[in-house]
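For this depiction, one protein chain was excluded, whereas all remaining protein chains were kept in their positions.
Take a look at chain A:
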Amino acid sequence: MRFTHFFILLYFLTFLNCKHEKSNLYKIEGKQIQVTDSIALDSEIEAFIKPFRDNIQKDLDSTLAYSAGTYSKNDGDFNTAVGNFMADAVYSEANPIFKSRTGKDIDLVLLNHGGIRAPLNKGSVSKRTAFQLMPFENSIVVIALKTSQINSLIDYLLKAKRAHPISKLKLTIDENFNLVDAKIKDEHIKNNHTYYVATSDYLYNGGDNMSFFKPNDSIYRINYKIRNALIDKFNKLDTIKPVIDDRFIQIK
C-alpha cells in the first residue's frame, strides 16, 4: 500500500518535470521610452512627494539676507562684485575649518568665472540664491603649492584675461597684460615658499584647464561645499553689498 503511494508520487514528479521544459529565447525587442508630459502624473506618488517638496521650497525661499544691488559676473573686467563676494566667502568660511584642522592659514582663494552660474539679484537672498549661484556639488579643497606653481597660477590668470574670482591675491597688469605687481595677503611673493590655495575640487581636477594644481605637496579635503560656504556667509550678513575693487586691475 505504501508502495502504491510512492508510485503515485513518482508519477506526479515525472509529469511535473515534463512541464518544466527548458524555455528558449527566440526574440529580443529593445526600446527607450521618453518620460514626457504626455504621460499622466500618478496622483498617489505626487501626493507623497508634495510635503517633501513644500518643505524644501519653504526652507529654500526663506530670507537669510538682503542684496543691496544686482551683481552680475559680467560687471567687471578683471574682478567682479559677485565673484569677489564668492571668493571672499570661501576664504572667511573655510579658513577657520582649515586652521582648526591643520594649524595653517589659507593664503589665497581661486575659483573660476564660469562657475558663477547666476547673478546675485537685488532683494531677498535665500538658500535658493546659493543653489542658483552654485548649483554644482563642488567642495572646497586646499592645496599646498610651491612658489613656482603660484607663478604658473598667475600666468594662467594673465593669459585668461577673465575675472576669475580671487581672494587675498592682488594682481596689477599693464596695458600689454604684463604683470606689474603681485601680492599675496599684501606681501610680495616669497621664493621657495609653500602657499595654501583654496579652490574647488572641480578646478583641482583640471577643470577650466587649471593644470597648475598638480603635482603638489599635499591636498586637504575639508569636506565643505562651496554652496554651503555661501549659505553660511548669507546667514552671517544682514545686507550684502560687494564691490569691484583693486584686487586685479589693469593700469593704462
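Heads up, the rule we're going with is that a contact is a pair of C-beta atoms (placed from the backbone, for glycine too) under 8 Å apart; a residue touches a chain by one contact, two chains touch by 3 or more; residues count from 1.
In the analysis below, contacts and distances are computed from a predicted model.
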Chain not present in the shown complex, as UniProt names it (candidates "Oligopeptide transport system permease protein OppC", "ABC transporter ATP-binding protein", "Metallophosphatase" or "1,2-phenylacetyl-CoA epoxidase subunit B"): "Metallophosphatase"
Contact with the hidden chain (one of A:Asp59, A:Asp155, A:Asp174 or A:Asp246): A:Asp59
Residues in chain A touching the chain absent from view: 1, 4, 7-8, 11-12, 14-15, 18-37, 39-46, 48-49, 52-53, 55-56, 59-60, 131, 137, 221, 223
